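The next block holds one structure in the form of structure tokens; read it before the comments.
With one protein chain withheld, the remaining protein chains of the complex are depicted in position.
Let's turn to chain A:
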Amino acid sequence: MSKAIHWCGTVVPPRAAPRRDATVWTRLRNALFRTPMQGAITLVLALLLAGFAPGLVEWALIDAVWLPSDPAACTEPGAGACWAVVSEKYRVMLFGAFPYSEHWRALLAMLLIVAGFVYSAFPRHWRARLAAIWLGLLALVLWLMLGGFGLRPLSTSDWGGLPLTLILFAGTVTFGMPLSLFLALGRESQLPAFRWICIGMIELFRGLPLLVVLFLASLLIPLFLGDGMTIDKFVRALVGMVLFFGAYASEIIRGGLQALPRGQYESARALGLTYWPMMITVILPQALRIVVPALVNDIIRAFKNTSFVAVIGLFDFLGATKAALEDPLWVRYSLEAYLFLIAVYFAFCWTMSRYASWVERRLDISKRRGE
């Protein structure tokens, strides 16, 4: 007697998953009134909102003074927000002391930088030539901002406002990224002297507040240069920003280098690749991809950090806005001017942070494809 063998079992045919979607009403109820406590919080917040919102809308929109006729219009009884300060002063806020007739050049420079960032945002453009593109773009920006070759010559002390902020930002990232790569690789180098120099730089600039780095850059660099040589205040600030950004970003990149499995290094070496081909073709593309979300985060921070240069006497967007409000006629309406400044900063940072989460999802998808 042999045992019976079941050649095929019963294969259960696939069925559709149960429906999970809900109506708008149940979704709202779940979001706002899931528990009595949550319901109570919702009600309290709704009451608060009902209390404040009408006044806010009245102030900001209905009673607001929009046109820069005369600051006196803002002082009339019952007048709301004085947005006139923005329409009167936006040129100074946005461009600082840049000569009025040349504003188109600064505007063009800003558009170039924004275009550069938009181009850089797409992962398919992440090639070594991106660095060359940025250098070319910054050269063009410098020509627009400094003049010569047919344009009226200007100096960096004429720069101000949003163009200054954006040039500092673009310069920080363009020079800071290669520096951070260099420091990250140097920190893992086999050459002790080189390794210690890199570690020293990273720890020094990570160990100091940015404000101190900026003061150091503006006070110390002239000392090293000796008599008779001066170096531009803007360049000093840029050097400080680049060193600070480079030190932080290099630690992020080092994290990526360490997160990569050792087997990637070993198989590259076993195939006969020497250090640079191995790094350029095998290690860095994978290590950088791992840390892109963290790097984007650091780049956003670099944008916000540009506002620190106001304290060493550069008129970035924040500095220019403060300067614009020194006009005694309009000084009372600094709140409205700062709200405008907040809106501009927020628009930039929010766009970048939306981008960060997009690129994170995007890389996650291609990682699933690739691994």
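One rule holds in what follows: a residue touches a chain if its C-beta (ideal position, glycine included) is under 8 Å from a C-beta of that chain, and two chains touch if they have at least 3 such contacts; residues count from 1.
By definition in this document, contacts and distances are computed from a predicted model.
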Inset, instruction - Identify the UniProt protein name of the omitted chain, choosing among "Amino acid ABC transporter ATP-binding protein", "Response regulator", "3-isopropylmalate dehydratase large subunit" or "3-oxoacyl-[acyl-carrier-protein] reductase". - result: "Amino acid ABC transporter ATP-binding protein"
Legend entry - Residue of A:S87, A:S189 or A:Q264 in touch with the missing chain, whole complex considered: A:Q264
Inset, instruction - Among A:P99, A:P277 or A:G313, single out the residue that touches the unshown chain. - result: A:P277
Legend entry - Residues from chain A at the interface with the omitted partner, ascending: 261, 263-264, 266-274, 277, 281-282, 285-286, 289, 368-371
